[in-house]
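Working notes, structure below.
Every protein chain of the complex appears in place save one, which is left out.
What follows is chain A.
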Amino acid sequence: MTAIGRSRALSTGILPRVLRKPLGVVSGVVLLVIVLAVIAAPLIAPADPLAQSLRDVRQGPSAAHLLGTDSLGRDVLSRLLYGGQESLAGVVEAVLAMLVIAVPLGVVAGYLGGIVDRIVLRVVDVLLSIPGTIITLAVLAIFNNSMLVAMISVGVLASGAFIRVFRSVVLGVRQELYIGAARVSGVDEPRIVLRHVLPQLRGVLLVQITLFAAATLGIQTGLAFLAFGPPPPAPTWGGMVAEAASLIQIDPWLLVPTGGIIAVTTLALCLLGDAVRDANQERFTFAGSAARRSPAAARAVERPAAPEPSGRSAAGALLAVRGLRVGFGERGAETVVVDGVDLEVEPGEVVGLVGESGSGKTVTALSLLGLLGANGRIVDGSIRFDGQELVGLSNAKLREVRGAGIAMISQEPMVSLDPSFRVGSQIAEAASAHRRLGRRSARERVDELLRAVRLDPSVARKYPHEISGGMAQRVAIAIALAGEPRLLIADEPTTALDVTVQAEILDLLRGIQQRTGMAIVLVSHDWGVIADLCSRAVVMYAGQVVESAPVRATFAEPRHPYTLALLRSNPHDAVPGEPLPTIGGVVPSPAQWPVGCRFAARCAFATDACRQAPIPMVDVGDGRMSRCIRVDALREAVA
């Protein structure tokens, strides 16, 4: 097996990624030009910045003076170039001072923790409580108007906030398991910091440096504006703005180049910071890589029409999904990840949705609720709930359906709870969204719902962080039950929980289902969970349903090679000491779906015919459907 095919050469370099962003390139080039020009001022400046010429005072731009002249007839461009040296040097001094203090302290505090961390945090508190402006002004007074000392003190005083930023990054990295693995391997601590911790800091560091540079440029020019730093006639950016401001009535032009250079430099720094941040975030992810090409979308025409599943009346169904296709990415060029799913749920039925990760279970579940997010949409197909078509419904209408008709619980209950509100108020909110409740009856309803999920009513007063994962899932179920839904969609509701807690949650769901007659769509990759709760199993592979059958039949005699292989890889029925049967290979990613059977590359029964054309879903008797043309061969093999 080789690495997943869609992988492309992944550069860790932040620079190439910044350069791929238009804003990053533009702001980077602008900054580079300004910095180089300022450094090279003695070489390229057209005139002496101090040379006065009373014959041409306050001129506009001309061939002789590209940016005009000031009130003493000095060349503005030359003065800007020379003046920039002081400003940019000030920025560099402040940034260096900040880095020298903040990086070591932040890294040490985050990495070592404990007493060192506490001491550093105390220092940070002190730094943050010092009134920066006053100290800087005092420093200027004491050190004889020295801009160097002033900018260093700006850097030192600002380092408090940056220590915190760097510390929290390192704190996160320290928890990573690869640090533990390196330590077990005998790699010593300084090397771990150098090789594993600092590289993670690099992106954040670049972002913070650009943003801080923009801020210090403001401080430096502000001080110069207030006539600190080198006295006239020496040019400074701030001083030139001050002069221009005093002449604004007579010569408005002068403010344009002087204020402009500061604005442009600041803007370029901020935009570059943004570009670096984005580049850093996408560095180690595959964001957008799969969404580019869409052969699946192009193939849509060849798709055989879905037959009506026989033996099951679509008319009586609570939920009837037909030919559901869901895509992500730009409109018209979507990557289709769910491709023609049919699904039916009778009132009170519990249907299990099984398949390996990436097969489209979650996307299917989310699209039933219209919760696909900004870049996902239903491309084709129909979802009828209780006779009402949901595809194309407005958001407001969908919200109504979500409240009362369909509810959902997810794999990460903690994430769905708001950490800043008590559990009780979150349940009450869900309950009153469904029907108007007074304060008194809301409290009663909350108690009732908590009891329904076997929690003590006192839990209502707790915050989410005060309860365990199992309790959080119960609370999530209580919230879902608040609207008395007729269909509950549960996406891997117990995957993050312990076996013991899982068993309790499954019991709870079964109890509620039997009492209220609510239907459930249970998404899971655990056959045991499916066996425990479901009456029918729907197996998904690569965005399609490949088998649908009553749950006992699925386990006893699977009618699709994928179902069979997936069942066999379960260690429950394996002989200890012998290798477990495996499927081999990986689920193809949506961009790589083949034309023929999507399971063919991993299928033990595959023949050439399987690879020729899309495989239709066919009725294989006893209310069962399978997307395989070699069901007979499979039947013989299993028998």
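A few points about this structure:
Just so it is clear, a contact is a pair of C-beta atoms (placed from the backbone, for glycine too) under 8 Å apart; a residue touches a chain by one contact, two chains touch by 3 or more; residues count from 1.
Keep this in mind: contacts and distances are computed from a predicted model.
Candidate names were "ABC transporter family protein", "Carbon-monoxide dehydrogenase small subunit", "1,2-phenylacetyl-CoA epoxidase subunit A" or "Anti-sigma factor antagonist", and the UniProt protein name of the unshown chain is "ABC transporter family protein".
In the complete complex, the residue from A:R422, A:R454, A:H525 or A:R611 that touches the missing chain is A:H525. Remark: the omitted chain is touched by one listed residue; of A:L127, A:L369 or A:L566 this is A:L566.
Interface note: of A:L506, A:A549 or A:A600, the residue touching the hidden chain in the full complex is A:L506. In the full complex, chain A touches the hidden chain at residues 1-4, 7, 10, 12, 175-178, 180-188, 191, 195-196, 199-200, 284-286, 356-357, 469, 498-503, 506-507, 525-532, 551-552, 555, 565-567, 569-574, 576-577, 579-584, 586.
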